[in-house]
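Note that one protein chain of the assembly has been removed; the remaining protein chains are unaltered in position.
So that you can tell them apart, the chains are marked A and B in the order they are listed, and the count of residues begins at 1 in each.
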Amino acid sequence: MTSTAFDNVIAEFEPVIGLETHIELGTQTKMFCGCSTEFGGDPNTHVCPVCLGLPGSMPAVNRTAVESTIRMGLALNCSIAPWSRFARKNYFYPDMPKNYQISQYDEPLCINGFLDVTVITEDGPRVFRVEIERVHMEEDTGKLTHGGGAGRIHGATHSLVDYNRAGIPLIEVVTKPIAGTGSLAPDVAKAYVTELRELMRALGVSDVRMEEGSLRCDVNVSLARTGESWGTRTETKNVNSLRSVERAVRTEMIRQAERLRDGNRIVQETRHFNEETGNTTSGRSKEQAEDYRYFPEPDLIPVAPSEEWISELRTTLPEIPSVRRARLQQVWGISDFDMASLVNAGALDLIEQTIHSGVSEQAARKWWMGEFSRIANERGCDLVDLTVQPLDIRQVESLIASGDLTDKLARSVFEGVIAGEGSVAEVISRRGLKVVSDDTSLIAAIEQALAEQPDVAEKIKSGKLQAAGAIVGAVMKATQGQADAAKVRGLLFELLGISE
Amino acid sequence: MSSIDREQVVHLGRLARLELSESEVTHYTEQLDQILGAIAAISEVAAEDIPPTSHPIPMTNVFRDDIPTPGLDRSVVAEGAPAWEDDRFLVPRILDEPA
Partner (left out) sequence: MTEKIHTIESDLVRQSAATLASAIRQGDVTSEQVTAAHLDRIEQVDPAVHAFLYVNREQSLGRAREVDRGIAEGKISSPLAGVPIALKDLLATKGIPTTCGSRILEGWRPPYNATIVERLEAAGVVSLGKTNMDEFAMGSSTEHSGYGPTRNPWDLERIPGGSGGGSAAAVASFQSPLAIGTDTGGSIRQPAAVTGTVGVKPTYGGVSRYGIVALASSLDQAGPCARDVMDTALLHSIIAGHDPRDSTSINSPVPDVIQAALSADVRQMKIGVIKQLQGEGFQRGVLERFNAALDLLAGLGAEIIEVSCEHFQYALGAYYLILPSEASSNLARFDGMRFGIRRGDDGSNSVEQVMSATREAGFGAEVKRRIMLGTYALSSGYYDAYYGQAQKIRTLITRDFESAFSHVDVLVSPTAPTTAFKIGEKLDDPLAMYLNDIATIPVNLAGNCAMSLPIGLAPEDGLPVGLQIIAPAMADDRLYRVGSALEAALVDQWGGLLIEEAPAL
(Lines give C-alpha, C1' and ligand atoms only; values in the text may rest on other atoms or scores of the structure.)
Protein backbone atom coordinates (compact mmCIF):
# COMPACT_ATOMS: atom_id res chain seq x y z
CA MET A 1 0.00 0.00 0.00
CA THR A 2 2.78 2.41 0.72
CA SER A 3 4.59 3.95 -2.18
CA THR A 4 7.80 5.90 -2.30
CA ALA A 5 5.96 8.93 -3.64
CA PHE A 6 3.59 8.86 -0.72
CA ASP A 7 6.36 8.34 1.83
CA ASN A 8 8.09 11.37 0.38
CA VAL A 9 5.00 13.49 0.93
CA ILE A 10 4.90 12.58 4.58
CA ALA A 11 8.58 13.25 5.02
CA GLU A 12 8.06 16.87 4.08
CA PHE A 13 4.38 17.76 4.55
CA GLU A 14 1.56 17.49 7.00
CA PRO A 15 -1.87 16.88 5.43
CA VAL A 16 -5.11 18.45 6.58
CA ILE A 17 -8.21 16.78 5.22
CA GLY A 18 -11.92 17.53 5.37
CA LEU A 19 -14.91 15.60 4.13
CA GLU A 20 -18.35 16.63 2.99
CA THR A 21 -20.53 13.60 2.64
CA HIS A 22 -23.94 13.55 0.98
CA ILE A 23 -26.14 10.60 1.81
CA GLU A 24 -29.58 9.87 0.39
CA LEU A 25 -32.09 9.24 3.15
CA GLY A 26 -34.24 6.12 2.96
CA THR A 27 -37.57 7.94 3.19
CA GLN A 28 -40.60 6.81 1.22
CA THR A 29 -41.04 10.19 -0.46
CA LYS A 30 -38.87 13.05 -1.62
CA MET A 31 -37.71 15.94 0.54
CA PHE A 32 -40.38 18.41 -0.59
CA CYS A 33 -43.04 16.41 -2.43
CA GLY A 34 -44.88 13.10 -2.25
CA CYS A 35 -43.05 11.47 -5.17
CA SER A 36 -41.53 8.04 -4.57
CA THR A 37 -37.80 7.76 -3.87
CA GLU A 38 -37.61 4.23 -5.20
CA PHE A 39 -34.39 3.60 -7.13
CA GLY A 40 -34.44 2.44 -10.71
CA GLY A 41 -37.86 3.61 -11.87
CA ASP A 42 -38.38 4.36 -15.56
CA PRO A 43 -37.04 7.85 -16.35
CA ASN A 44 -39.28 10.72 -15.32
CA THR A 45 -41.95 8.56 -13.73
CA HIS A 46 -41.40 9.73 -10.15
CA VAL A 47 -42.00 13.40 -10.83
CA CYS A 48 -44.61 16.05 -10.07
CA PRO A 49 -44.90 19.83 -10.46
CA VAL A 50 -42.83 20.34 -7.28
CA CYS A 51 -39.79 18.21 -8.12
CA LEU A 52 -39.91 19.34 -11.76
CA GLY A 53 -39.82 22.91 -10.48
CA LEU A 54 -42.86 23.87 -12.54
CA PRO A 55 -44.04 27.46 -12.14
CA GLY A 56 -46.35 27.91 -9.16
CA SER A 57 -45.39 24.71 -7.35
CA MET A 58 -44.27 24.91 -3.73
CA PRO A 59 -42.17 22.68 -1.48
CA ALA A 60 -43.50 20.99 1.67
CA VAL A 61 -40.99 19.49 4.11
CA ASN A 62 -40.92 15.73 4.75
CA ARG A 63 -41.16 15.24 8.53
CA THR A 64 -39.37 11.89 8.44
CA ALA A 65 -36.41 13.48 6.66
CA VAL A 66 -36.14 16.09 9.39
CA GLU A 67 -36.36 13.42 12.09
CA SER A 68 -33.73 11.31 10.36
CA THR A 69 -31.41 14.30 10.23
CA ILE A 70 -31.92 15.07 13.91
CA ARG A 71 -31.31 11.42 14.82
CA MET A 72 -28.15 11.41 12.74
CA GLY A 73 -27.07 14.63 14.45
CA LEU A 74 -27.66 13.10 17.87
CA ALA A 75 -25.75 9.96 16.92
CA LEU A 76 -22.88 12.21 15.83
CA ASN A 77 -22.92 13.95 19.20
CA CYS A 78 -24.10 17.22 17.67
CA SER A 79 -26.12 19.99 19.27
CA ILE A 80 -29.50 20.28 17.63
CA ALA A 81 -30.22 23.88 16.71
CA PRO A 82 -33.33 25.24 18.41
CA TRP A 83 -34.00 27.24 15.25
CA SER A 84 -32.89 26.34 11.78
CA ARG A 85 -33.82 27.33 8.27
CA PHE A 86 -33.71 26.31 4.66
CA ALA A 87 -31.96 28.56 2.18
CA ARG A 88 -31.77 28.78 -1.57
CA LYS A 89 -28.46 28.10 -3.25
CA ASN A 90 -28.76 29.75 -6.65
CA TYR A 91 -26.94 28.52 -9.73
CA PHE A 92 -28.03 27.41 -13.17
CA TYR A 93 -27.57 23.78 -14.09
CA PRO A 94 -29.92 21.62 -16.15
CA ASP A 95 -30.09 18.81 -13.61
CA MET A 96 -31.56 21.26 -11.10
CA PRO A 97 -35.24 21.92 -11.86
CA LYS A 98 -35.56 25.31 -10.17
CA ASN A 99 -32.01 26.49 -10.87
CA TYR A 100 -31.61 26.73 -7.15
CA GLN A 101 -31.12 24.01 -4.60
CA ILE A 102 -33.04 24.14 -1.36
CA SER A 103 -30.34 23.50 1.20
CA GLN A 104 -29.26 24.87 4.53
CA TYR A 105 -26.70 27.59 4.76
CA ASP A 106 -25.89 29.56 7.89
CA GLU A 107 -28.59 27.96 10.01
CA PRO A 108 -28.09 24.17 9.83
CA LEU A 109 -30.10 21.74 11.91
CA CYS A 110 -27.16 20.04 13.70
CA ILE A 111 -23.79 21.50 14.66
CA ASN A 112 -20.56 20.69 16.52
CA GLY A 113 -20.38 16.93 16.90
CA PHE A 114 -17.76 14.25 16.57
CA LEU A 115 -17.27 10.70 15.42
CA ASP A 116 -14.51 8.44 16.68
CA VAL A 117 -12.99 6.24 14.02
CA THR A 118 -10.48 3.45 14.37
CA VAL A 119 -7.62 2.83 11.98
CA ILE A 120 -5.65 -0.40 12.20
CA THR A 121 -1.93 0.29 12.02
CA GLU A 122 1.13 -1.89 12.30
CA ASP A 123 1.30 -0.79 15.92
CA GLY A 124 -2.29 -1.76 16.60
CA PRO A 125 -5.55 0.17 16.42
CA ARG A 126 -5.52 3.98 16.64
CA VAL A 127 -8.59 6.02 17.39
CA PHE A 128 -9.06 9.41 15.72
CA ARG A 129 -11.74 11.83 16.80
CA VAL A 130 -13.22 13.43 13.68
CA GLU A 131 -14.98 16.64 14.60
CA ILE A 132 -18.24 17.33 12.83
CA GLU A 133 -18.95 20.90 11.84
CA ARG A 134 -22.56 20.43 10.75
CA VAL A 135 -25.25 18.07 9.55
CA HIS A 136 -27.88 19.57 7.29
CA MET A 137 -30.69 18.69 4.90
CA GLU A 138 -30.94 19.36 1.21
CA GLU A 139 -32.35 17.95 -2.00
CA ASP A 140 -30.69 15.86 -4.68
CA THR A 141 -30.51 16.84 -8.35
CA GLY A 142 -31.72 14.97 -11.43
CA LYS A 143 -29.57 12.53 -13.35
CA LEU A 144 -27.80 13.52 -16.55
CA THR A 145 -26.93 11.12 -19.35
CA HIS A 146 -24.53 12.55 -21.88
CA GLY A 147 -25.22 11.92 -25.54
CA GLY A 148 -22.84 11.95 -28.48
CA GLY A 149 -19.14 11.56 -27.75
CA ALA A 150 -18.08 8.96 -25.24
CA GLY A 151 -21.03 9.23 -22.88
CA ARG A 152 -19.09 11.70 -20.75
CA ILE A 153 -19.78 15.35 -20.26
CA HIS A 154 -16.64 16.15 -22.27
CA GLY A 155 -17.32 15.92 -25.95
CA ALA A 156 -21.06 15.41 -25.48
CA THR A 157 -23.32 17.03 -28.07
CA HIS A 158 -26.33 17.09 -25.78
CA SER A 159 -27.55 15.60 -22.52
CA LEU A 160 -30.71 13.90 -21.34
CA VAL A 161 -32.24 14.57 -17.93
CA ASP A 162 -34.21 12.21 -15.72
CA TYR A 163 -35.68 14.01 -12.71
CA ASN A 164 -36.63 10.90 -10.72
CA ARG A 165 -33.71 11.59 -8.40
CA ALA A 166 -34.41 15.32 -8.20
CA GLY A 167 -35.67 16.20 -4.74
CA ILE A 168 -34.60 13.01 -2.98
CA PRO A 169 -33.64 14.00 0.56
CA LEU A 170 -29.95 14.22 1.25
CA ILE A 171 -28.17 14.83 4.47
CA GLU A 172 -24.83 16.49 4.22
CA VAL A 173 -22.30 15.80 6.96
CA VAL A 174 -19.39 18.23 7.02
CA THR A 175 -16.28 17.63 9.11
CA LYS A 176 -14.06 20.26 10.58
CA PRO A 177 -10.51 20.16 9.22
CA ILE A 178 -8.87 16.94 10.34
CA ALA A 179 -5.20 17.45 11.18
CA GLY A 180 -2.58 15.27 12.78
CA THR A 181 -3.26 12.14 10.79
CA GLY A 182 0.06 12.18 8.94
CA SER A 183 0.53 9.15 6.73
CA LEU A 184 -2.78 7.77 7.96
CA ALA A 185 -4.80 10.55 6.31
CA PRO A 186 -6.15 8.32 3.50
CA ASP A 187 -7.03 5.59 6.00
CA VAL A 188 -8.71 8.00 8.38
CA ALA A 189 -10.78 9.37 5.51
CA LYS A 190 -11.87 5.91 4.52
CA ALA A 191 -12.52 4.80 8.10
CA TYR A 192 -14.60 7.92 8.69
CA VAL A 193 -16.83 7.31 5.68
CA THR A 194 -17.14 3.63 6.60
CA GLU A 195 -18.15 4.56 10.11
CA LEU A 196 -20.63 7.13 8.82
CA ARG A 197 -22.17 4.47 6.61
CA GLU A 198 -22.42 2.03 9.53
CA LEU A 199 -24.07 4.71 11.61
CA MET A 200 -26.67 5.49 8.95
CA ARG A 201 -27.44 1.82 8.61
CA ALA A 202 -27.70 1.28 12.34
CA LEU A 203 -30.06 4.25 12.63
CA GLY A 204 -32.13 2.86 9.79
CA VAL A 205 -32.19 6.29 8.12
CA SER A 206 -30.53 5.00 4.95
CA ASP A 207 -29.34 1.67 3.65
CA VAL A 208 -26.48 3.53 1.95
CA ARG A 209 -26.17 1.55 -1.23
CA MET A 210 -23.03 3.06 -2.64
CA GLU A 211 -23.33 1.25 -5.94
CA GLU A 212 -26.56 3.20 -6.47
CA GLY A 213 -24.79 6.43 -5.73
CA SER A 214 -26.58 7.01 -2.46
CA LEU A 215 -23.37 8.18 -0.74
CA ARG A 216 -21.11 10.76 -2.33
CA CYS A 217 -18.10 12.49 -0.87
CA ASP A 218 -16.30 15.72 -1.53
CA VAL A 219 -12.77 15.42 -0.25
CA ASN A 220 -10.78 18.48 0.82
CA VAL A 221 -7.02 18.17 1.01
CA SER A 222 -4.32 20.66 1.82
CA LEU A 223 -0.68 20.27 2.70
CA ALA A 224 1.48 22.30 5.00
CA ARG A 225 5.21 21.99 5.32
CA THR A 226 5.74 20.30 8.64
CA GLY A 227 5.60 22.90 11.36
CA GLU A 228 4.06 25.61 9.18
CA SER A 229 0.50 26.88 8.95
CA TRP A 230 -2.14 25.37 6.66
CA GLY A 231 -1.80 25.38 2.93
CA THR A 232 -4.32 26.05 0.18
CA ARG A 233 -6.94 23.37 -0.15
CA THR A 234 -8.55 21.70 -3.12
CA GLU A 235 -11.96 20.10 -3.16
CA THR A 236 -12.30 16.84 -5.05
CA LYS A 237 -15.94 16.25 -5.95
CA ASN A 238 -18.05 13.14 -6.27
CA VAL A 239 -15.87 10.48 -4.77
CA ASN A 240 -18.32 7.64 -4.66
CA SER A 241 -16.80 4.57 -3.03
CA LEU A 242 -14.85 3.80 0.12
CA ARG A 243 -11.83 2.78 -1.89
CA SER A 244 -12.03 5.97 -3.92
CA VAL A 245 -12.10 8.11 -0.79
CA GLU A 246 -8.81 6.64 0.26
CA ARG A 247 -7.33 6.92 -3.22
CA ALA A 248 -8.53 10.48 -3.75
CA VAL A 249 -6.80 11.66 -0.56
CA ARG A 250 -3.65 9.79 -1.42
CA THR A 251 -3.33 10.95 -5.04
CA GLU A 252 -4.23 14.51 -4.17
CA MET A 253 -1.57 14.54 -1.43
CA ILE A 254 1.01 13.29 -3.90
CA ARG A 255 -0.05 15.75 -6.60
CA GLN A 256 0.04 18.74 -4.28
CA ALA A 257 3.41 17.73 -2.84
CA GLU A 258 4.89 17.51 -6.32
CA ARG A 259 3.61 20.96 -7.22
CA LEU A 260 4.88 22.48 -4.02
CA ARG A 261 8.26 20.87 -4.41
CA ASP A 262 8.50 22.33 -7.91
CA GLY A 263 7.87 25.75 -6.41
CA ASN A 264 4.29 26.05 -7.70
CA ARG A 265 1.33 27.33 -5.80
CA ILE A 266 -1.73 25.20 -5.08
CA VAL A 267 -4.77 26.74 -6.75
CA GLN A 268 -7.90 26.71 -4.63
CA GLU A 269 -10.22 24.85 -6.94
CA THR A 270 -12.71 22.10 -7.49
CA ARG A 271 -11.25 18.89 -8.86
CA HIS A 272 -12.88 15.82 -10.33
CA PHE A 273 -11.99 12.29 -9.33
CA ASN A 274 -11.59 9.71 -12.05
CA GLU A 275 -12.72 6.33 -10.72
CA GLU A 276 -10.80 4.44 -13.38
CA THR A 277 -7.38 6.05 -13.05
CA GLY A 278 -7.65 7.20 -9.45
CA ASN A 279 -6.38 10.64 -10.53
CA THR A 280 -7.93 14.02 -9.94
CA THR A 281 -8.30 16.62 -12.66
CA SER A 282 -8.99 20.31 -12.44
CA GLY A 283 -12.61 21.41 -12.71
CA ARG A 284 -13.60 24.39 -14.77
CA SER A 285 -12.00 27.50 -13.40
CA LYS A 286 -15.26 29.36 -14.10
CA GLU A 287 -16.84 27.57 -11.16
CA GLN A 288 -14.63 29.65 -8.93
CA ALA A 289 -16.55 32.70 -10.02
CA GLU A 290 -19.86 31.14 -9.00
CA ASP A 291 -21.76 33.24 -6.50
CA TYR A 292 -24.57 31.21 -4.96
CA ARG A 293 -26.53 34.18 -3.67
CA TYR A 294 -27.87 32.27 -0.67
CA PHE A 295 -30.94 33.69 1.03
CA PRO A 296 -33.60 32.21 3.31
CA GLU A 297 -36.07 30.05 1.33
CA PRO A 298 -39.25 32.19 1.45
CA ASP A 299 -41.52 29.26 0.54
CA LEU A 300 -40.62 27.44 3.76
CA ILE A 301 -40.75 28.37 7.40
CA PRO A 302 -38.16 27.65 10.08
CA VAL A 303 -37.64 24.26 11.69
CA ALA A 304 -37.55 24.78 15.44
CA PRO A 305 -37.32 21.41 17.18
CA SER A 306 -38.57 21.46 20.75
CA GLU A 307 -36.66 19.86 23.62
CA GLU A 308 -39.41 17.25 23.89
CA TRP A 309 -39.19 16.31 20.25
CA ILE A 310 -35.43 15.97 20.46
CA SER A 311 -35.64 13.83 23.62
CA GLU A 312 -38.24 11.65 21.99
CA LEU A 313 -35.97 11.12 19.01
CA ARG A 314 -33.05 10.43 21.32
CA THR A 315 -34.90 7.48 22.79
CA THR A 316 -35.10 5.92 19.32
CA LEU A 317 -31.34 5.82 18.85
CA PRO A 318 -29.89 2.31 18.59
CA GLU A 319 -26.59 1.21 20.07
CA ILE A 320 -23.90 3.20 18.26
CA PRO A 321 -21.85 0.93 15.96
CA SER A 322 -18.49 1.62 17.66
CA VAL A 323 -19.95 0.78 21.07
CA ARG A 324 -21.57 -2.31 19.69
CA ARG A 325 -18.37 -3.46 18.04
CA ALA A 326 -16.42 -3.07 21.25
CA ARG A 327 -19.05 -5.09 23.06
CA LEU A 328 -19.16 -7.89 20.50
CA GLN A 329 -15.42 -8.02 20.17
CA GLN A 330 -15.15 -8.62 23.85
CA VAL A 331 -17.93 -11.20 23.99
CA TRP A 332 -16.59 -13.07 21.01
CA GLY A 333 -13.00 -12.67 22.08
CA ILE A 334 -11.69 -11.74 18.65
CA SER A 335 -8.88 -9.47 17.54
CA ASP A 336 -9.14 -5.92 16.24
CA PHE A 337 -8.15 -7.17 12.85
CA ASP A 338 -10.84 -9.86 12.80
CA MET A 339 -13.42 -7.34 13.90
CA ALA A 340 -12.30 -4.95 11.17
CA SER A 341 -12.70 -7.68 8.58
CA LEU A 342 -16.17 -8.54 9.85
CA VAL A 343 -17.18 -4.88 9.59
CA ASN A 344 -15.69 -4.52 6.14
CA ALA A 345 -17.62 -7.54 4.93
CA GLY A 346 -20.82 -6.11 6.39
CA ALA A 347 -21.20 -9.36 8.33
CA LEU A 348 -21.75 -8.03 11.81
CA ASP A 349 -25.54 -7.89 11.73
CA LEU A 350 -25.78 -11.24 10.01
CA ILE A 351 -23.57 -12.97 12.55
CA GLU A 352 -25.41 -11.40 15.44
CA GLN A 353 -28.78 -12.41 14.03
CA THR A 354 -27.50 -15.92 13.47
CA ILE A 355 -26.33 -16.15 17.06
CA HIS A 356 -29.70 -14.81 18.19
CA SER A 357 -31.40 -17.60 16.30
CA GLY A 358 -29.59 -20.14 18.45
CA VAL A 359 -26.37 -20.91 16.59
CA SER A 360 -23.07 -20.98 18.46
CA GLU A 361 -21.03 -17.81 18.05
CA GLN A 362 -18.16 -19.78 16.58
CA ALA A 363 -20.30 -21.57 14.00
CA ALA A 364 -22.02 -18.34 13.02
CA ARG A 365 -18.71 -16.62 12.37
CA LYS A 366 -17.33 -19.69 10.60
CA TRP A 367 -20.19 -19.83 8.11
CA TRP A 368 -20.41 -16.12 7.36
CA MET A 369 -16.74 -15.39 7.18
CA GLY A 370 -15.84 -18.67 5.50
CA GLU A 371 -18.17 -20.32 3.08
CA PHE A 372 -20.58 -17.43 2.56
CA SER A 373 -17.91 -14.77 2.12
CA ARG A 374 -16.28 -16.99 -0.47
CA ILE A 375 -19.55 -17.36 -2.39
CA ALA A 376 -20.34 -13.66 -2.12
CA ASN A 377 -16.87 -12.88 -3.46
CA GLU A 378 -17.33 -15.25 -6.37
CA ARG A 379 -20.66 -13.71 -7.18
CA GLY A 380 -19.49 -10.16 -6.65
CA CYS A 381 -22.34 -9.41 -4.28
CA ASP A 382 -22.77 -8.46 -0.63
CA LEU A 383 -23.36 -11.00 2.08
CA VAL A 384 -26.84 -9.65 2.69
CA ASP A 385 -27.73 -10.38 -0.90
CA LEU A 386 -27.20 -14.12 -0.40
CA THR A 387 -30.54 -15.77 0.20
CA VAL A 388 -29.36 -17.69 3.22
CA GLN A 389 -31.14 -16.85 6.46
CA PRO A 390 -30.01 -17.21 10.10
CA LEU A 391 -32.69 -19.86 10.63
CA ASP A 392 -31.27 -21.93 7.76
CA ILE A 393 -27.96 -21.97 9.55
CA ARG A 394 -29.58 -23.06 12.77
CA GLN A 395 -31.36 -25.93 11.01
CA VAL A 396 -28.20 -27.13 9.30
CA GLU A 397 -26.17 -26.84 12.50
CA SER A 398 -28.64 -28.99 14.38
CA LEU A 399 -28.53 -31.61 11.62
CA ILE A 400 -24.74 -31.65 11.95
CA ALA A 401 -25.06 -32.06 15.70
CA SER A 402 -27.41 -35.00 15.32
CA GLY A 403 -25.07 -36.58 12.82
CA ASP A 404 -27.52 -36.23 9.94
CA LEU A 405 -25.21 -33.97 7.99
CA THR A 406 -21.49 -33.79 7.70
CA ASP A 407 -19.67 -30.51 7.23
CA LYS A 408 -19.16 -31.32 3.61
CA LEU A 409 -22.83 -32.13 3.09
CA ALA A 410 -23.80 -28.96 4.92
CA ARG A 411 -21.79 -26.89 2.45
CA SER A 412 -23.63 -28.57 -0.35
CA VAL A 413 -26.95 -27.76 1.36
CA PHE A 414 -26.08 -24.03 1.49
CA GLU A 415 -24.83 -24.10 -2.06
CA GLY A 416 -28.28 -25.34 -3.07
CA VAL A 417 -30.11 -22.82 -0.90
CA ILE A 418 -28.08 -19.94 -2.32
CA ALA A 419 -28.58 -21.25 -5.85
CA GLY A 420 -32.29 -20.95 -5.23
CA GLU A 421 -33.09 -24.63 -5.14
CA GLY A 422 -35.43 -24.23 -2.20
CA SER A 423 -35.43 -24.48 1.58
CA VAL A 424 -32.86 -26.45 3.57
CA ALA A 425 -35.20 -29.48 3.71
CA GLU A 426 -35.97 -29.26 0.01
CA VAL A 427 -32.31 -29.06 -0.97
CA ILE A 428 -31.47 -32.03 1.25
CA SER A 429 -34.15 -34.16 -0.31
CA ARG A 430 -33.57 -32.98 -3.88
CA ARG A 431 -29.83 -33.41 -3.71
CA GLY A 432 -30.21 -36.56 -1.60
CA LEU A 433 -27.84 -35.23 1.02
CA LYS A 434 -28.81 -37.36 4.02
CA VAL A 435 -25.97 -39.12 5.88
CA VAL A 436 -26.29 -42.86 5.40
CA SER A 437 -26.82 -43.89 8.97
CA ASP A 438 -28.47 -47.24 8.36
CA ASP A 439 -26.03 -49.68 10.06
CA THR A 440 -27.02 -52.66 7.95
CA SER A 441 -26.19 -51.00 4.64
CA LEU A 442 -23.01 -49.52 6.05
CA ILE A 443 -21.90 -52.92 7.44
CA ALA A 444 -22.63 -54.45 4.07
CA ALA A 445 -20.48 -51.81 2.41
CA ILE A 446 -17.67 -52.39 4.91
CA GLU A 447 -17.78 -56.11 4.43
CA GLN A 448 -17.64 -55.64 0.72
CA ALA A 449 -14.60 -53.36 1.03
CA LEU A 450 -12.83 -55.81 3.36
CA ALA A 451 -13.49 -58.59 0.93
CA GLU A 452 -12.02 -56.56 -1.91
CA GLN A 453 -8.91 -55.61 0.08
CA PRO A 454 -8.07 -58.60 2.31
CA ASP A 455 -4.48 -57.40 2.80
CA VAL A 456 -5.73 -54.18 4.38
CA ALA A 457 -7.96 -56.13 6.75
CA GLU A 458 -4.92 -58.09 7.86
CA LYS A 459 -2.88 -54.95 8.45
CA ILE A 460 -5.57 -53.48 10.66
CA LYS A 461 -5.93 -56.65 12.63
CA SER A 462 -2.20 -56.68 13.18
CA GLY A 463 -2.48 -53.27 14.84
CA LYS A 464 -1.76 -50.86 11.98
CA LEU A 465 -4.89 -48.87 12.63
CA GLN A 466 -3.98 -46.15 10.16
CA ALA A 467 -4.63 -48.62 7.39
CA ALA A 468 -8.34 -48.30 8.23
CA GLY A 469 -8.39 -45.16 6.05
CA ALA A 470 -8.40 -47.23 2.88
CA ILE A 471 -11.50 -49.11 3.93
CA VAL A 472 -13.29 -45.98 5.17
CA GLY A 473 -12.43 -44.29 1.90
CA ALA A 474 -13.87 -47.14 -0.10
CA VAL A 475 -17.07 -47.06 1.94
CA MET A 476 -17.41 -43.32 1.50
CA LYS A 477 -16.97 -43.80 -2.20
CA ALA A 478 -19.52 -46.56 -2.30
CA THR A 479 -22.07 -44.37 -0.44
CA GLN A 480 -21.25 -41.35 -2.55
CA GLY A 481 -19.99 -39.42 0.42
CA GLN A 482 -23.19 -39.62 2.34
CA ALA A 483 -21.79 -41.63 5.21
CA ASP A 484 -20.32 -40.22 8.38
CA ALA A 485 -16.66 -41.24 8.20
CA ALA A 486 -16.26 -41.49 11.95
CA LYS A 487 -19.17 -43.78 12.17
CA VAL A 488 -17.83 -46.02 9.40
CA ARG A 489 -14.54 -46.24 11.22
CA GLY A 490 -16.28 -47.22 14.44
CA LEU A 491 -18.30 -49.90 12.75
CA LEU A 492 -15.20 -51.26 11.00
CA PHE A 493 -13.28 -51.70 14.27
CA GLU A 494 -16.36 -53.19 15.89
CA LEU A 495 -16.61 -55.69 13.03
CA LEU A 496 -12.94 -56.62 13.33
CA GLY A 497 -13.21 -56.84 17.10
CA ILE A 498 -10.63 -54.11 17.73
CA SER A 499 -10.94 -51.38 20.30
CA GLU A 500 -9.29 -48.04 19.48
CA MET B 1 -23.24 52.75 -1.24
CA SER B 2 -21.16 51.70 -4.17
CA SER B 3 -22.43 52.61 -7.58
CA ILE B 4 -22.68 50.04 -10.32
CA ASP B 5 -20.49 49.91 -13.42
CA ARG B 6 -20.65 48.25 -16.83
CA GLU B 7 -18.39 45.42 -15.84
CA GLN B 8 -20.65 44.53 -12.94
CA VAL B 9 -23.70 44.64 -15.17
CA VAL B 10 -22.05 42.23 -17.58
CA HIS B 11 -21.17 39.94 -14.68
CA LEU B 12 -24.72 40.11 -13.30
CA GLY B 13 -26.13 39.34 -16.74
CA ARG B 14 -23.97 36.25 -16.86
CA LEU B 15 -24.99 35.15 -13.33
CA ALA B 16 -28.64 35.65 -14.24
CA ARG B 17 -28.29 33.99 -17.66
CA LEU B 18 -29.35 37.06 -19.62
CA GLU B 19 -27.65 37.60 -22.96
CA LEU B 20 -27.52 41.38 -22.76
CA SER B 21 -26.74 43.44 -25.83
CA GLU B 22 -24.24 46.31 -25.62
CA SER B 23 -27.05 48.85 -25.53
CA GLU B 24 -28.84 46.91 -22.82
CA VAL B 25 -25.67 46.91 -20.74
CA THR B 26 -25.53 50.69 -21.06
CA HIS B 27 -29.23 51.03 -20.30
CA TYR B 28 -29.19 48.78 -17.23
CA THR B 29 -25.99 50.32 -15.93
CA GLU B 30 -27.72 53.69 -15.86
CA GLN B 31 -31.01 52.47 -14.50
CA LEU B 32 -29.65 50.18 -11.81
CA ASP B 33 -27.41 52.96 -10.66
CA GLN B 34 -30.39 55.31 -10.52
CA ILE B 35 -32.59 52.84 -8.66
CA LEU B 36 -29.86 51.90 -6.20
CA GLY B 37 -29.26 55.58 -5.60
CA ALA B 38 -32.92 56.19 -4.91
CA ILE B 39 -33.17 53.40 -2.39
CA ALA B 40 -29.80 54.08 -0.79
CA ALA B 41 -31.64 55.77 2.07
CA ILE B 42 -32.43 52.40 3.56
CA SER B 43 -28.80 51.97 4.52
CA GLU B 44 -29.02 55.14 6.62
CA VAL B 45 -31.48 53.50 8.98
CA ALA B 46 -29.54 52.35 12.02
CA ALA B 47 -30.76 48.81 12.38
CA GLU B 48 -27.83 46.98 13.89
CA ASP B 49 -29.80 45.40 16.71
CA ILE B 50 -32.97 44.86 14.67
CA PRO B 51 -33.70 41.24 13.74
CA PRO B 52 -34.44 40.66 10.06
CA THR B 53 -37.93 39.63 8.96
CA SER B 54 -37.90 37.13 6.12
CA HIS B 55 -41.41 35.87 6.65
CA PRO B 56 -44.20 38.21 7.68
CA ILE B 57 -46.23 35.74 9.76
CA PRO B 58 -44.12 34.04 12.46
CA MET B 59 -44.62 30.29 12.14
CA THR B 60 -42.45 27.23 12.70
CA ASN B 61 -42.47 23.47 12.09
CA VAL B 62 -44.84 22.81 9.24
CA PHE B 63 -44.26 19.33 7.91
CA ARG B 64 -45.73 16.80 5.54
CA ASP B 65 -46.13 13.11 6.36
CA ASP B 66 -43.83 10.76 4.49
CA ILE B 67 -46.61 9.18 2.45
CA PRO B 68 -46.31 8.80 -1.33
CA THR B 69 -48.76 10.63 -3.56
CA PRO B 70 -49.23 10.09 -7.29
CA GLY B 71 -47.14 12.29 -9.57
CA LEU B 72 -47.59 13.25 -13.20
CA ASP B 73 -48.05 10.95 -16.18
CA ARG B 74 -44.90 10.90 -18.23
CA SER B 75 -46.85 11.66 -21.38
CA VAL B 76 -48.03 14.91 -19.79
CA VAL B 77 -44.49 15.73 -18.68
CA ALA B 78 -43.20 15.09 -22.19
CA GLU B 79 -45.88 17.30 -23.73
CA GLY B 80 -44.65 20.35 -21.83
CA ALA B 81 -40.97 19.79 -22.66
CA PRO B 82 -39.28 21.98 -25.29
CA ALA B 83 -37.21 18.94 -26.35
CA TRP B 84 -37.60 15.31 -25.37
CA GLU B 85 -35.79 12.12 -26.27
CA ASP B 86 -35.72 8.62 -24.90
CA ASP B 87 -38.18 9.44 -22.07
CA ARG B 88 -35.96 12.30 -20.90
CA PHE B 89 -35.64 16.04 -21.26
CA LEU B 90 -33.13 16.84 -23.96
CA VAL B 91 -30.82 19.73 -23.15
CA PRO B 92 -27.95 21.28 -25.10
CA ARG B 93 -24.36 20.29 -24.35
CA ILE B 94 -23.33 21.39 -20.88
CA LEU B 95 -19.69 22.34 -21.29
CA ASP B 96 -18.74 25.51 -23.06
CA GLU B 97 -16.08 24.13 -25.34
CA PRO B 98 -17.47 23.20 -28.79
CA ALA B 99 -18.27 19.53 -29.28
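Note that a contact is a pair of C-beta atoms (placed from the backbone, for glycine too) under 8 Å apart; a residue touches a chain by one contact, two chains touch by 3 or more.
Since the model is a prediction, treat every value here as computed from it, not as a measurement.
From the options A:W230, A:F295 or A:F337, the residue with contact to the unseen chain in the full assembly is A:F295. For the chain left out of this panel, the touching residue among A:G53, A:G73, A:G231 or A:P321 is A:G53. Residues of chain A in contact with the chain left out of this view: 49, 52-61, 88, 90, 92, 94, 97-100, 157, 159, 161, 291, 293-295, 298-301.
Contact between chain B and the unshown chain involves residues 1, 4, 8-9, 12-20, 24, 28, 31-32, 34-36, 38-43, 45, 47, 50-57, 59, 62, 64, 72, 76-77, 79-83, 89, 91-96, 98-99.
Keep in mind that, in the parts below, only the chains that are shown with their structure count from here on.
Those residues of chain B lying in contact with chain A across their complex are 15, 17, 54-55, 59-72, 74, 77-78, 80, 85-96, 99. Contact residues on chain A toward chain B in their complex (touch as defined above): 27-29, 33-36, 42-49, 51-52, 54, 60-66, 83, 92-94, 144-149, 153-163, 284, 286, 291, 293, 295-296, 298, 300-305.
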